[in-house]
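Note that this complex is displayed minus one protein chain, with the remaining chains in position.
== subunit A ==
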């Protein structure tokens, strides 16, 4: 069973994403800020990360950079889900190693489709 870590400081967004990913058959871990996410990455070594960018304690960029630079976790795919939609922000997301950058608000169907594409490409 693949593990997904969802990090966002908006509880309602977390709730919807949790429902969605469980339905897709993932084991879901929830983090309400960057710090919690950082701990969970090391504990659970998730295969997929859905990261908000602006979060207390550690932001999404920092988390992604950590994951992509660490041999134990770098296999994981990172998708940014952010309300920040400026070109600069998107570019930075890819610069720190993110696999996808999806601006909020997003379509759930689109999100699932893109996750599946990523999975297929990796396999």
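We adopt the following convention: a contact is a pair of C-beta atoms (placed from the backbone, for glycine too) under 8 Å apart; a residue touches a chain by one contact, two chains touch by 3 or more; residues count from 1.
Here, contacts and distances are computed from a predicted model.
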(message) Not counting the visible chains, the remaining one has a UniProt entry; which protein name from "Metallophosphoesterase", "Iron-binding zinc finger CDGSH type domain-containing protein", "histidine kinase" or "ABC transporter permease" does it give?
(response) "histidine kinase"
(request) Just the residue numbers, please: which parts of subunit A touch the chain that's not shown? (result) 9-10, 12-13, 15-17, 19-20, 23, 32-33, 54-57, 59, 83-86, 104-109
